[in-house]
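The block underneath contains the structure these notes are about, expressed in structure tokens.
The complex appears here minus one protein chain, its other protein chains still in place.
The first chain written gets the first letter, and so on, giving A, B, C and D; residue counts start at 1 in each chain.
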Amino acid sequence: MLEIEGISAAYGEFRVLHEISLGVRSGETAIAVGPNGAGKTTLLKVISGLLRPSLGKIYFDGQRIDDQETHEIVKLGISLVPEGGRLFPYLTVLDNLKIGAFSKKAREEFRKALDEIFGLFPILKDRKKQLAGSLSGGERQMLAIARSLMSRPKLVMLDEPSSGLAPKIMARVFEFVRRIKSQGYSILMVEQNARKALELADHAYLLESGRLQFHGGAEDFVKNPYIKKAYLGI
Amino acid sequence: MFEQILNAAINGILLGGVLALLAFGLNLIFGVVKIIHMAYGQFVMLGLYLIYVLTMQVHLPLVLSALIAVFAMAILGLLTQLLVIGPLLEAPRLNQLLALAGLIIVFENLAMVIWGADYRGIPLYLPILKIGNFFIRGSCLFAFLGALITLGLLYLFLNKTYIGLAIRATAQDTEIVKLMGVNSRSVYFITLAAGGALTGIVAAFFTPIYTVHPHFGSSFTIMAFIIVVLGGMGNLLGGFISAFIIGVVTSVSAVLTTTEIADIIALLIFILVMLVRPQGLLGTRGI
Amino acid sequence: MRSPLNIKRGPILLTVILGCLILFPVFSPSPYLIHIITLIFIWSYVSTAWSYMGRFGLVSLGHGAFLGTGAYITALLFNFFNLSPWIGMLIGASGAVFLAAVLGYACFRSGIIGDYFALVTLAVGELVALSIIAMREITGGSLGFTLRSLGNSPLYFQFGSKVYFYYISLLFLLFALYLWKRIDKSKMQKALKAIGEDEVAASSVGINIIRHKMAIFIISAFLTGIGGVLYAQYITYLNPHTLSGVTVSLAIPFKAILGGMFNIWGPAIGTAMIVSLEEYIRVSYGTKFVGVSEVVYGIALITLIIFLPKGLYGTVLEIFHKRQRSAETIT
Amino acid sequence: MPPSLIQVLIMLSLDGIGKFFGGLAALSDISLKVEEGEFLGLIGPNGSGKTTLFNVISGVLKPSSGRVSFMGADITGLYPDKICHLGVARTFQIPRPLKDLTVVENVMLGALFGDSGRSTYHSEETAKRDAIKYIDFVGLKVGELTMPDELTAAGLRKLELARALATSPTLLLADEVISGLNQEEILEASSVLNRIRDEMGVTIIWVEHIMGALMSLVERVVVLDYGKIIAEGKPSEVSGDKRVVEAYLGEEEQEVY
Partner (left out) sequence: MKKITVLLIIALLALPTFLPTVGAAEKEVKVGVLFSITGPFAPAGALAGYRGSLIAMEMINDKGGVLGKYKIRPITADAQSNPDIAIREAERLISVEHVPIVLGDYSSSIGVPLAPICEKNKTIFWVIIAISDKIVQDRHQKYVFRVQPMGSQWGKSSVEFLNENYEKLGYKSPGEIKVAVIHEDGPYGVSVSKGNLERVERYGMKVVLKEGYAHTAKDLSSLILKLKASDPDVILHTGYFPDIVLFFRQARELGLRTNAIIGHGAGYANFLLLEKSLGRQIVNYTYNVDPAPAQILDVKKLEPGMDRLIAEFLRRYKEKHGEADPPTHATQGFGHTWILINEVLPKAIEKYGEVTADTVRMTARELDIPEGATPCGYGVRFAPPGHEYAGQDLRSYPVVMQWVSGKVEIVWPGSLKTIEAKLPLPSDSPFAK
């Protein structure tokens, strides 16, 4: 579904990604783990078109997308939940969801999508008139995920959904991810909290200093002694 | 004396309507594109010229000329975005500001080349309104009502349409809005076009009040900035309110002192308010 | 950024340029050229003074206020009290400093930075211009006023020949450049750089933000005030529109930006470029294509800002460094 | 020795600190005393007000109510630079290096401006020597021309520490110095903190929202939740406290590493 071939990327002179290749199959949940500054967020930015790669190619459903604009990529069916949610704090919950369904196709199915979302996250329905900025941390992350689903994506990318959250809220967020996974979405998640994330993963990648160090099924990861020591704290 | 002051206050409120119209577009552009549009007054000047030419030389009805002007100014807004603001989006703020200041030179002299150096005005009279001892200036009342209607329409546009939603969202987070499938460049274009169209509307309401000449715009620029900053930059409602404050303050203090000193007083009040409340009177973000 | 003038060839190049500038009046037949270059010196001096603070993110759009304050106080003291401008300029510049101190303290205390600072200063520049006009009984209003002429009287800052002004303004420019170097070597430069980037982080390592900002604002205002005196004494005429007000206040940063305000030579080079461009377009086409030449000038400015965002000199340096770097990687 | 026989010096004392943003209380009625030489941990879930408290102590924010005293003197509402000169240094939760300056210059700033008594005669050379000393101390490996954007997350945390130390503080406010680091780096950073206390004799308040590493190092823990202190005591006592477990760890206590 998503194929990345030898992507490199840089901020100005400073290179962050070095020839990364990876893929996500339809219906699969893939996660990328690694320490801060390993280039995980950059990877998602490159896929979503916020950052142009300096080298390499990206295909989505067989179509090349590395030269497309972000809003075009969203239309093709990739949505990104940015780190920290990045809601529009002065818009209401409903408006946040509305803007999530901005593309023409999504607009047509807005009602249906909204019902689905309210089914998935009932609390949002109660809060729909509230300003997004007044939500609690967990609700915000929930709304961020919901907002990304409004565009009717095929692939949902999540950037560190648990970052900055207290443990008990963190657990709830992973629960949301599990819920959308069960809805059949393909997921590419980037996460520092490797242990929790691996529980959800079908396939996993390890990034360090902008390089792909290791990849394999979730079990392979858990068994790998290096990863065990450095990332799982076992 | 009291009656005079009261009359001045009424005049000030009406003048506030005129100024509020002027501040709308400037505010909208600042809110979304985060750019101080230095050449905004010059847009109004070009709009006035256009209405003049269409009415007096092409002999179109005034309303039609105004509509065409609104449309043409929207296109000029698009061009500005395309040729000047677009290439400078990543540049330092000062560069953006000065490039737009450069546009002042271009527009003023362009008007001079096209229309010559003469003053142009359309003899247009609205009926005189007299209530008791008070005279209400019809032209300003007209502009005042125009400002209210424009604000209402703008509110509907921003709150009831998808594009309006995208504009509000862009004002809050330029990057993330792209992830919603919004082409943020189109949003900029639309904002600049809307800003341009607003100058066309301003020009239409100015037609019964002012005569246009190539340097017409610059006399409004500072006043418009003061209003926008005073209300909280990017805050439409704040700009609306502070336009009335400035209108009443200049008008009343001109009666108490002189017209000349009133301008100085307006500037002083602006500077003092800034020092006490740097974020402006209604200093929160968002449209 | 290291300037090419700082590398080995630097001092030699600098000496040659300086030598040429010093000898120029001796060989040049044209008082007009001397006049233009003197103006370039004076405005370079002023835009350098502006860049003192501009380069640390303190963008003022109201330096005309200081220009006007300095020039008017000095000239009025001379016209009414016969006080020599050499002494008067210190009082005039102190007036500019006073204005800067009040404005700066108020702004920095309430944390006015960025666009807001720019617009507040813009308003102050306009305020000074309007005040000068309103006080027309002593300032002559917008008609401006002419300095009493004493002929050749060096003690009263009046000279029989332009050449004296040429050298004096060159000296002032050199002084401003020297002071820039001194600031660069001082702790103040580091503090201001830190403040310019992140005020909270800077104050948390013990940097007194208000004091440092005030210091550079005051230095800049003082030099600018003197610049106003220099200009007014040179053309012996003062007008609120050419000394204060929006047009001048915007013209100063224009020069600094187009030269490159982050480098010591930038503002001077920018001034030379703008003044030349202005002269060239106006003299060559100004009366042939009325208005069109000005449109071209405006478009030229916008184009320069778009294509040379770091200014002329900044861009030259950038290209120079790229060449150097690629040369290094090859060897 | 019974405490009453030793004159214990109270270094920092917070007295009924409250801080409101709009109508929202970020801190309410916080009172706390920190003794000289102490190693205090301050924990609490996200949004519980830890960083706000640091901002109040270091002068970035003025408290809405209450008093902050340092070494017996009232420092409430002083500017951050003044408080820094008195000997309180801090790091930032999100590292704030000055990107246009080299790493060494960043640390030099602390040495040049951090201590008002010293900085009057402090030359650039000695400042640079100091800076390199502190950079070595925190275990940061950089060249003279290394820029902050070349550092890893762990490197940036160390830079924050070195810059704070260069101001020669007596009290260090360390804000989440290990968040975002991997296990190895966490151990290293924790040991640096420990050495700062032991070798330099600096009193430390350490804020963290994950507890693991912190609990094993500090002597006393204060727990914040919704802007209030909900528990205080030795790490072993606090981690057993029911309110803490409930408010902070929730039902998933064992997931926290």
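Heads up, the rule we're going with is that contacts are C-beta pairs under 8 Å (C-beta built on N, C-alpha and C of every residue); 3 or more make two chains touch, one makes a residue touch a chain.
Worth saying up front: this structure is predicted, and the values here are computed from it rather than measured.
Novice: Which displayed chains make contact with the chain that has been left out?
Specialist: Its contacts among the visible chains are B, C.
Novice: Can you name the residues of subunit B that touch the chain not displayed here?
Specialist: 4, 7-8, 11, 15, 18, 109, 112, 116-123, 125-126, 128, 130, 135, 137-140, 208-211, 213-216, 218-220, 223, 250-252, 254-255, 258-260, 262-263
Novice: Can you name the residues of subunit C that touch the chain not displayed here?
Specialist: 30-33, 35-36, 39, 130, 133-134, 136, 141-146, 149, 235-237, 239, 241-242, 273, 276-277, 279-280, 282-284, 286-287, 290-291, 294, 303-304, 307-308, 312, 315-316, 318-319
Here is the rule we use: only the chains that are shown with their structure count from here on.
Novice: Once you count every C-beta pair in contact for both, which comes out on top, B-C or A-D?
Specialist: B-C
Novice: Farthest chain from subunit B, going by mean C-alpha coordinates, please.
Specialist: In terms of C-alpha centroids, the chain at the greatest distance from subunit B is D.
Novice: What is the distance, in whole Å, between the centres of subunit B and subunit D, each centre taken as the mean of its C-alpha atoms?
Specialist: 49
Novice: Round to the nearest whole Å and give the separation of the Cα centres of subunit C and subunit D.
Specialist: A distance of 44 Å separates the two centres.
Novice: Give me the residue numbers in subunit C that touch at least two other chains, ranges are fine.
Specialist: none
Novice: Specify the contact topology among the chains shown, as one of line, ring, star, complete or other.
Specialist: Shape = ring; chains linked end to end, path closes on itself.
Novice: Which two-chain combinations touch?
Specialist: A-B, A-D, B-C, C-D
Novice: Where on subunit A is subunit B touching in the complex?
Specialist: Against subunit B, the touching part of subunit A is residues 48-50, 69-71, 74-75, 79-80, 82, 86, 88-91, 95, 98-100, 102-103, 106-107, 147-148, 151.
Novice: Mind listing the subunit D positions that touch subunit C in their complex?
Specialist: 58-60, 79-82, 84-85, 89-90, 92, 96-101, 105, 108-110, 112-116, 119, 124, 163-164, 166-167
Novice: Residues of subunit D touching subunit A in their complex?
Specialist: Residues in contact with subunit A: 45-47, 149-150, 152-154, 180-185, 209-210, 248-252, 255-257.
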